[in-house]
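What follows is a structure written as structure tokens; I'll ask about it next.
Excluded from the complex is one protein chain; the other protein chains are retained at their positions.
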Amino acid sequence: MLRRALPLLALSASVALIATACSPAGQEAAEPATGGTLVYATGDAEPTCLDPHVGGNYPQALISSQYLEPLVGRTADGEITPWLAEDWEVSEDGLTWDLTLREDVTFTDGTPFDAEAVKVNIEHLQDPETASSTGYLAVSKVAEVEVVDETHARFHLSEPDSALLESLSMPWTAIQSPAGIERGMEENCAAPIGTGPFIVEEWVPQQQITLVRNDDYASPGPQGEHEGPAYLDEIVWRFIPDAATRQAALASGEVHVIDNPQPDAIVSAEQGDEIEHIDAPRPGSVNRIELNAGQTPFDDARVREAFIRAADPNPGIESLYLGTVTRSYSPLGSTEPMGVSDESLFGTDPDAANALLDEAGWTERDADGTRMKDGQRLTVRFPVSTNQSVAAEQSLFEQIQANTAAVGFDVQLSPVDLSTWYGALGANEYEAVSAPYTRVGPEVLRVLYHSDGIVPAPSGYFANHAQLSDPELDALLDQASATHDEAARAELYAQAQQRILESFTILPLYDQQNHFLTRGVTGVTTLGTVATPTFVDARLVG
Amino acid sequence: MAADAARILRRLGPGGVVAALGLAAILLAVVAPGVLAPGDPLAIAPTEAFSPPSWAHPFGTDESGRDLFTRVVHGAAASAGIGLAATGIGIGAGLVLGFAGALGPRWLDAAIARVVEVLFALPTLVMALLLVAVIGPGTQASVIAIGAATAPGYARILRARVRGVVRSDYVAYARHEGVGPVAVFARHIAPNTLWPLVATATLGVGQAIVWVSALSFLGLGALPPSPEWGAMLNAGRVYIGTAWWMTVLPGLAIVATATVLTVLGRRASGAGSAGS
Partner (left out) sequence: MPDSSADPLPARLARGLPAWLRWLLGRIGSALLVIWVVATAVFFALRASGDPLEAILGGPGSQAGPEAVAQARAEYGLDHPLVVQYLAQLWRVATFQLGDSYARRQPVAELIGAQLPGTLLLAVLALLLAWALAVAGSTIAATAGAGSGWRGRAGRAAVGVLRGLELVATVMPQFWLGAVLILVFASSLQILPATSSGAGPAGLVLPVVTLAIPIAGFLAQVSRDALLEADASPFAVTARSRGASEPRVLLHHTLRHASLPALSLSGWAFGHLLSGAVVVEALFARPGLGRLLLDAAMSRDVPLVIGAVVVVALLYVVVVTVVDAVELVVDPRLRTPRAPHAMRTPELAVGS
């Protein structure tokens, strides 16, 4: 029977082959489909609270950008654009800001978006019970928000603040539903309610957060390419802290987008066509090593300079980052138009380093070759947060450790989790630290280097880890904050940056790296504010 | 002399001889790493990063250009040292519990047996994590944690051995002869229980090394730039796609060391002689 069936089989096989060969070959570039579920795998720490008002770190911003929106937006060039607020006006003395709000916007729980909501949100940020760090600092000069009418809110400031709009463009000051806030912190941490293109549906701790599309979405920001709701049905936000596993998940198609990729993955993505690379450096500060000028040994400027002369990070940066990163010599990121850079201050010179240390009195040596003075070793405690440093950066720190050991520093690296890291900082148990700080605009200099920054926020966190206390610098920064003339502002910030660099309290390394790798999805862009990804225009491919 | 040597060789078997040579190499790496690998394990050379294995670098280089062969050899001291320390703690605690149980009053024996049984209910790594949660991470913590976690095993083995010896004929004879308890202990009980312990300890060090490197892999053990094998494995895994030698070779070192120690431990305890 088989023999009779054989010709028939052969015939049908050939027909099938010809049919597939003749089908429209234009399907090579598969059409992006509407709907579907996008899977995002982040290497950052899992937030303990999905409400970015509480605390305020980058992992929170990554996800809250999907369901919360700020009052204003910012383009990649630094220009402030309308978002939930349509228009604004500042008074002559700089103490009163009038914001005109967008009409017909409601939160996903039905509460209308109006000036009352804005007032509630600012008060939430300033309430000590909220334990806000970043948002609190951002609105620290706002004394009161007055409800003029439904679509007009008036901000009364205690001091002029030229950076108010930049502060209001950040995800950590985004606007939530007042009814949502009223439910109490536990419920609001689990599922904040906003105006964004997606809604938090479920949070399974350690596993994933599920976001569903907001079908009534009507408030696109500057990045939005189309009006109306997002294309995707759902986003699944997964936590994969291990870089190798995360990369493997992307390669095998289990996830569509990952962050914090390794440099070699970025290079091979650029060279191949399956995986796309998005490079979106975070604004604000650069990645730098801060030296604690508040205690021995770095309270002596010569010792600081010696450390910087000996560190020699450039060869390491080249070999570890495979060309995906450029060395920076500025306190501000390269996306900041007012950034000032001075390479001459950071030349490598081990002989000069040795001379400086001898001059500073660290002339004895112990058995390991570490310098000593009055019986004390030249120890530099350097806690490293494993959540915030990719492996390449940790290796770079190891190289700096080896380089500075050659002139007599004993750098003690301790890779720790985020909580322990915060603890070490809070207790002043560090001589060097690398603390990324994302903040829109040059105002970040005031947060990081003004002596006020040594005072902790209600949450216990303080931002001036270099513990720089320079009255002249303080004066420059205060003045810049009060000036609205852009040119004058730029000049003041330029002088401030020069003073910061010359104090040798920081060793600038490179921009805050922010890379995303995508596979099987198009339309992924990043917001101009803090470079978090937005999926409002994203569509799955293939 | 020759007859003794021949007997030892026959008992070891071909596998055992290879293992003994391996152990000699490892011991050399521990006490005099400079003989096998004269370079500096901490010397960075960023321009030579990620080089695959070659004549100049038999194991390749890591992400900072450090020669991996040198680091593996020098890491023997760190890894083996930690394994030895953990085993030492485990055996020490096991000795106390085992001897107290076997030689002491009945109620003590029963109590210790119960405690040991309870400690068995906590798997090694779980107990280690519990200790780390309380003490905090680090090399010291991992030594204590693994030592404490393996102590019940040693206690059980020792207790059984000591009881066996205590009930044996020659001890009974010595007691009958009127020899005092301390002398009985020193002349009969101790030698007959402690020598076999060497075999168990050899095995134990091998297993301790694997456990300690597991803790380093989880980020709870040795700190950079220590060339401890588990830490190197952890660091190298990130680059596993492009620089496989950074992960595979230190892992092989762990496997080889543990295998060598296990084979020798088995041979020494006699379990190996029955064809296994």
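A and B are the chain letters, set down in written order, and residue numbers restart from 1 in every chain.
Everything below uses one rule, namely that a contact is a pair of C-beta atoms (placed from the backbone, for glycine too) under 8 Å apart; a residue touches a chain by one contact, two chains touch by 3 or more.
All values derive from a computational prediction rather than experimental measurement.
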item	value
Omitted-chain contact residue, chosen from A:Val147, A:Ala191, A:Ala248 or A:Ile454	A:Ala248
Sole residue of B:Leu68, B:Val132, B:Val162 or B:Ile189 that reaches the chain not shown, by the stated touch rule	B:Val132
Hidden partner chain, touching residue among B:Ala56, B:Val118, B:Ala183 or B:Val198	B:Val118
Where the missing chain touches subunit A, by residue	41, 48, 55, 128-129, 131, 186, 189, 204-208, 238-242, 244-249, 251-252, 254-255, 417-427, 458-461
Subunit B, residues in touch with the chain not shown (by the definition above)	90, 114-115, 117-127, 129-137, 146, 149-150, 153-154, 156-157, 200, 203-204, 206-207, 210-211, 213-214, 217-220, 230, 233, 237, 240-241, 244, 247-248, 251, 254-255, 258-259, 262-263, 265-266, 269, 271, 274-276
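The working rule: only the chains that are shown with their structure count from here on.
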item	value
Separation of mean Cα positions, subunit B and subunit A [Å, integer]	45
Subunit A-touching residues of subunit B, taken from the complex the two chains share	42-44, 46-47, 49-50, 63-65, 136-137, 219, 223-225, 235, 237-242
Of all residues in subunit A, those that touch subunit B in their complex	243-244, 247, 262, 264-265, 315-316, 318-320, 386, 391-392, 394-395, 398-399, 401-403, 405, 412-416, 420
